[in-house]
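Partial view: only certain chains, each at its native spot in the assembly.
Chain IDs A and B follow the sequence of writing; residue 1 opens each chain.
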């Protein structure tokens, strides 16, 4: 299972979380997605580092963009796209995927429901992630609150392109949640507050990957 | 004069430009605004480092945001806002100014024309910058192509709040352009391609600040 910890704009120490992730021995792949300004410092810990977003543009006159090349240069290995807190225009998801591919970043495109999962799978990402917005931050795991949405997302992505991995997110915080996601067919999980807002991120990560 | 070099998404080496800026002895204050992912590396050179943009949000669930706190933490001393390539909603300019102030970042808010300069001056930034979009990247300095827009911007900002500095941008690439801006009442200049796309950024900076 791939475990992607999205630090969002939480007031955590991203390097400390990354070091904790590095110390946790696990059969899972754990990656950390910090603020763009922290990608360099997080990548230096040796932990797999992801961007939370990259812009659809390439090199040029684009003030305030998040250039895929710059995030890769700072150490990012992949990027989230179209998270429910950073919804993109369809044409921009397509162009951001091109930007990521051009710079060697892996990609996970988020979506609300199985129809949208089929839509983004058609654009050729490495993975898609289904995250029902109403469950984000609730502490109730999607695998328990709405197992069918995970199963349907896996089926929808597979029908479009069996090569596309499927992750799920929202409310995941324990190893049981990760195991339940795997049983529903998911290849990975997204989580955020369960680790980033934990008093002891290392303990939270250990509980998650045990 | 304050000289802010906006590297946008240009394919330059931001650290090399920063080091060049550091080597150029000048009576002007020179700052470099790289991609967010490069703020840490640029700040390590010792050159004053700026963000190209910060989001209006604070700590919280804001995936893909550019948190002011994170840019400051990485070494930024200030931020551009509302550049013509990153136009913001009025309410977001206001909130991004709050975010910058909260984290100790200096602020320059860009605008198209003297009316908009008066508008953004009313929001209490450290400085405003008038950049006629049609002159950006042309090589024709605004101080020559449209000196009245600089004079009118200075007058408009002063009428609203005499404490707000006024910069100008678009087409500036030589020391004469900087001197002309100063004569029109500007306290600083914004430039981008003249340095970032130069074959020899250090020579470009020397020509600029001589």
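Keep this in mind: contacts are C-beta pairs under 8 Å (C-beta built on N, C-alpha and C of every residue); 3 or more make two chains touch, one makes a residue touch a chain.
These figures come from a predicted structure and were not determined experimentally.
Depicted are 2 of the identical subunits; the complete assembly encoded in this structure file consists of 4 such copies.
Basically, only the chains that are shown with their structure count from here on.
Work out the mean CA point of subunit A and of subunit B, and you get 33 Å between them. Contacts from subunit B toward subunit A in the complex involve residues 6, 8-11, 34-41, 51-53, 55, 57-67, 69-71, 73-74, 76, 80, 83-86, 136-137, 192-193.
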